[in-house]
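Here is subunit A:
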Amino acid sequence: MNKSRRLFSQGQRQALFIGAGAFFTGLLLLAMISIVLLIAARGGGYFWPQDVHRVSFLSSVDDQPKTVFAQIQSEYMQDGQKMRWLQLSDAQSPYGRQILLESNRTLSLARAPEAARVALKDGRVVLAEPVSVESPESTSIAVARIDAVRENVAQIDARITAIRDDALSQIHLQLTELDQRKVSKNAPARKKLNKAFDRWHSQVLELERQRDSYRLNLQLAQGDDISIPLMDVYSLEHTGQLTAVGKLGVALNRVGRFLTESPKQANTAGGVFPALFGTVLMVFLMTIIVTPFGVLAAVYLNEYAPDNAMTSIIRICVSNMAGVPSIVYGVFGLGFFIYGVGGSLDQLFFEQSLPAPTMGTPGVFWAALTMAILTLPVVIVATEEGLRNVPQGLKAGSYALGATKAETVWHTILPMASPGIMTGVILAIARAAGEVAPLMLVGAVKFAPNLPVDAEFPYLHLERQFMHLGVLIYDGAFHSQTDAKSASMMFAACLLLLVVVFILNILAILLRARLRRRYERR
Partner candidate 1 sequence: MRQIAFNTHISGKFNTELEDLRNSVLTMGGEVEQQLIDTLKAIRLNHSGLAEKVALNDLRINSMEIQIDKECMRIIAKRHPTASDLRLVMIISKAITDIERMGDEIERMARLVTKQKIPNSESVKSSMLSIGEKVVAMMRGTFDAFARQDDNSALEVYDQDNRIDSEYKRLLAYIVKEMESSNESMQDWLEILWALRSLERVGDRCKNICEYVVTLTRGEDIRHTPLENLSQTLENLE
Partner candidate 2 sequence: MLKLFDHEHLDLDNLSDDLTAIRVEDLSLQFGNKHVLENISMRIPKHRVTALIGQSGCGKSTLISSFNRMNDLNPQCRYQGQIYIGDRDINNKKQNVSELRTQVGMVFQRPNPFPMSIYENVCYGLKLQGIKVRRQLDDAVERALKDAALWKEVKDRLFESASVLSGGQQQRLVIARALALKPDILLLDEPTSALDPLTTLFIEELIAELKHRCTIIIVTHNMQQAARVSDYTAFLHQGRLIEYSDSDTLFTTPEQKQTEDYITGRYG
């Protein structure tokens, strides 16, 4: 072969190869960076307090000029016009609505440091200028003292709760007991109870009236006054008057709430704690299930199984299982675990509650089990790799000291293979935390009223449905294409999911590094 007749010379081919490799690696890096940056920017933006603006514009309804307080949620250019999504509060809808405003209808737009963002406990938001705080004693307390006043409100609220929980519920119980014993309506005991009930009840009413007379007075942009019970106020952020550090404080506060509170307004506001908790719990359960199964299977395949065609076939099957689409596992979980196994369990142990299913319904345990099956091949393959890397000399050393095969596996081979096992578990965790489709079939829901763990016996309710970050994101993406705010929440949840997977991975990698230091020489 004449080398010079080739299209490229040896050196050129090499350069081409290196160039192409570097190019694609760079592309990959760029893609990764942009993913992380986008998620971090959009998700992080959800927490960063935005300035409140005073916006004047021509209403699209009646072409009259209008002034409102608004926050700009997003901006983009269309047909040479700047389009802005605004979250605003006006006299018609003080609790906020969104409009799309073209720049040619905009009369003025300026920051309004006097205006505040008042978030209500149900998730709604009012943008207005705080005027004063009202209490039963005084009608014009300075807004700056709002925290002290809210303290009073909280005290009153606590008293109401105390009365409800202790006295009233006691009386309720006693009344029910009387009902059960069919005591006549005019019995003196019942009368006495009724009287006590009335007394407590009126006290509660009085307290509630007192509580509701604590109010926050606000003024909208066009001068309309509104008054909100202080009880309903969740937070008051004077973002316009905050320094960057102050804003950071507000943002961190929001992050904290995001992580610890439940969603509001159909997953468009509030926190994601149940989803976070559900995700971590499900992954945790899955890890507990998949690790022993995967490790035992790998040990059998690598150490005990005879070296024949059957073993090879099993190995190939295991590798192929890793490639099965995840939705197939979801369907399998639903059909086999929930309807099959769960249904049978119901018939065996929970017959009294049929036809309402107890176990035969999607739940966190079945979800964990399904994910365990889904991640099993990953764990088996990685563990086998780890087992193969155990030096032959170490095994021989163990046998030479009189150890049996089982003792050698337990005392020497498994500890040495533990970094490999950890690698498998890391991969399994990453896979399980990110799955959505199969989970929606076997137990993850948009909204679960209860956490799978609570103070009620048996504390861990494996049959309960749970919320999952992936499902929350999926749900958020379908809410409304125009709902920029909930889209932001979706990004925030996405960021959180990323962080969760990252933290789980870091933990596992640290653990693996520790094991490596201990068990791998050189």
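Selection rule: all candidates are chains of the complex that A comes from, given by their letters.
Throughout what follows, contacts are C-beta pairs under 8 Å (C-beta built on N, C-alpha and C of every residue); 3 or more make two chains touch, one makes a residue touch a chain; residues count from 1.
Quick caveat: nothing in here was measured; it's all calculated off a predicted structure.
Okay, in this complex, which of 1 or 2 is up against subunit A?
The answer is candidate 2.
Quick check on the complex: what are the subunit A residues that touch candidate 2?
391, 393-394, 396-404, 407, 411-412, 415-416, 518-521
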